[in-house]
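Just dropping this structure here.
Heads up, one of the protein chains got dropped from this complex, but the rest are sitting where they should.
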Amino acid sequence: MKKKGNLRLILSLAVVALLYGAAVLVEHTSGSKSMVVTVLQKGAVYALIAVSMNLLNGFTGLFSLGQAGFMLIGAYSYAILTIPMAKRAAVYQYYDGGIVQFTIGLLPALLVAGVMAALFAALIGMPVLRLKGDYLAIATLGFAEIIRAFVQWDAIGPLTNGSNLLKTYPTLKTAMPGNTLLFTFLVVGVCIGLILLLINSTYGRAFKAIRDDEIAAEAMGINLFRHKQMAFVISSFFAGIGGALLAMYQGSLQANGFKSAMTYEILLIVVIGGMGSVSGSILASFLFIACSEWWLRFLDAETMIGNFQVPLLAPGFRMVAFSIVIMVVVLFFRKGIMGDRELWELGSRRQAKGGGRNK
Amino acid sequence: MFDTLLPYLLAGISVGGQYAMIAVGYTLVYGILRLINFAHGDIFTAAGFFMVYLAAAMPPALAIPLVIILTVALGFTVERVAYKPLRSAPRMSIMISAIGVSYLLQNLMWYLTGGLARQYPVLPGLGDSIQIGSASTKVVTLVTPVLTVALVVALVMLIKRTKIGMAMRAVSVDFETAQLMGIKINNVISFTFIIGSAMAAIGSLLYFTNYTAVTPTIGAMPGLKAFVAAVFGGIGSIPGAMIGALIIGICENLIKAAGLTMFSDAFTFALLIIVLLVRPTGLFGEKTTEKV
Partner (left out) sequence: MSEQKNHDTSVLRLRDITMQFGGVVAINNLSLEVNQGEIVALIGPNGAGKTTAFNCITGVYEPTNGEVYFHGKPIAVNHPQGKMAKQYAGINGDAYRGKKPVVYSPDKITKMGIARTFQNIRLFKSQTAFENVLIGTHLRRTSNLFTAAFRLNAKEEKAMREKAAALLEIVGLSGEADELAVSLPYGKQRRLEIARALATEPSLLLLDEPAAGMNPQETDELGEFIVDIKNRFNLTVFMIEHHMNLVMDISDRIYVLDFGKQIAEGTPEEIQKNPDVIAAYLGVEEE
């Protein structure tokens, strides 16, 4: 039994390595500006964010809508710490060059982005995680909005540049020319790998127990608050890193880009992929980004076939079609693409998940 | 001092009343379905757009009732299409569906209107300026609180005194038992959405007379604030929603008066979090115990 598990692991890693190789190849053959590369970059970033949200909503059963807030903290932490000294005067032109007068490396900055988001989560979690169900949802949504307002506050402008753009920090293109995909995939891959390790540990099992039945979980000696707090902080840590990666992808940053609509979008990705499926979230992220950025673009273009104007096609139709598809999934395919299963479990029987290695 | 605050107070009462109109929809739906109807703010926006287009084609006396009818039809359809199939599904699914509907409505409005802000028509009477003490304001500022109180009183009467009101109370206490007692719960739920949407439509007439630009996402923020008002007042309680909304409207404008406009939105959410932590049942809500 154990051998079979190892074989599956090796196979999965081989597939991942192959995909990474393919991504590098794509970038080198089609150039960093091609649509495929853009979709893969953004898709990977969203994959990390969606998986982090799934850890909370899908695996621990906490309906949290604060993801955009934690991404914002991550993105801002990263940008503030990495804008080159020479550019600070120009970026913080209204605040005398800002008060942060040092920079740190790119990877440490990514880590700090995660840590800052996690710290905020720990603070926010203390009060809100005692709330149940939809109250938790609305409280986390509220905190995300408060964070967004706070960041734009004039009084802390020397730190956050108020409501002005943050720019000239190292982006994917400037920091990793020609290897944007390899970099993104590596960071995202490591993060998702860590989340997977966690989910399959005894703590991950405790999370799932809380999702299935809080009262029974507590009766099994699982400290509800502490475990929820763990899931919340870890999810926010990775959302912070995801936010920083999104900042790297975008090239410039403004707090108003992190509205609750962004959280909703990520939640819908998680639902499409399947609540409680990491691979589902990854697949859905790439699909979602590919559809919205690329495959459905034609729906936005007014098109003539001969003298015939194709009806409905006009700017905005893409998103309408897209949201209808989402509604269909939400209403009729509630399990999403993967349900609560993983891609690498598909070969095995339904019941044969995890356990049973007793012989 | 009072003279400088007066315009803000008036604006606060006015916008508070408008939030109250939206909040009633949230509190009614939550009371019955235990659902945060995330799409409610977008239904409010849609009412704004209906008026923009209808006022261009017909006189306001005709347009106003038609706006209410169309908004009610939209609210009814949303319930039937997006919530009814999920009656027996986990609560989280219905909420996700509500978020999906909100996303769809926003995108649909963007598509149909081209995404540009539309100018709201001036409603005769409501938009006129009047002078109160030292402050100059619009008639709507005075009409709103009066109309709000009148409608809330009417609604409370409806729920307390009529048969459908009794059915609504029964369904909100226990879904399944109400069904067993022969109450057609689907009709009751539809009725709830109809009232909520009608109130939102009236609220939009008042709101957009003050804030005249209609955009596809404009309803999101007043929607969320109205929800906070409903929670603050004690979700399920209609007078509670009104009082919560008035308090939020006034506080928000006083914060603006203090020069902290950036925080007027954040304040609402801070209030929400404080209420949830200190008294999750709100001002007038009832406490419920969970059964093990």
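A and B are the chain letters, set down in written order, and residue numbers restart from 1 in every chain.
The rule is simple: contacts are C-beta pairs under 8 Å (C-beta built on N, C-alpha and C of every residue); 3 or more make two chains touch, one makes a residue touch a chain.
What you see is a predicted model, and the numbers here were worked out from it, not measured in a lab.
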- The one of A:Met230, A:Leu246, A:Leu299 or A:Val320 in touch with the missing chain is A:Met230
- Decide which residue listed in A:Phe150, A:Phe183, A:Tyr203 or A:Trp295 touches the omitted chain of the complex. A:Tyr203
- Touching the absent chain in the whole complex: find that residue among A:Leu123, A:Ile215, A:Val310 or A:Val328. A:Ile215
- Among A:Ala22, A:Ala155 or A:Leu194, contact with the omitted chain is made only by A:Leu194
- Residue-wise, where is chain A in contact with the chain that is not depicted? 194, 197-198, 201-203, 205-206, 208-209, 211-213, 215-224, 230, 276, 340, 349-358
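Rule of thumb we're sticking to: only the chains that are shown with their structure count from here on.
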- Rounded to the nearest Å, the gap separating the Cα centres of chain A and chain B is 32
- So in the complex, which bits of chain A are touching chain B? 57, 63, 127-128, 130-131, 133-135, 137-139, 141-143, 145-146, 149-150, 152-154, 215, 260-261, 264-265, 267-268, 271, 314-317, 319-320, 322-324, 326-327, 330-331, 334
- Residue numbers on chain B that touch chain A, as the complex places them: 34-36, 81-82, 85-86, 89, 91-93, 95-97, 99-104, 106-108, 110-112, 114-115, 217, 220, 224, 227-228, 231, 262-263, 265-266, 268-270, 272-273, 276-277, 280, 292
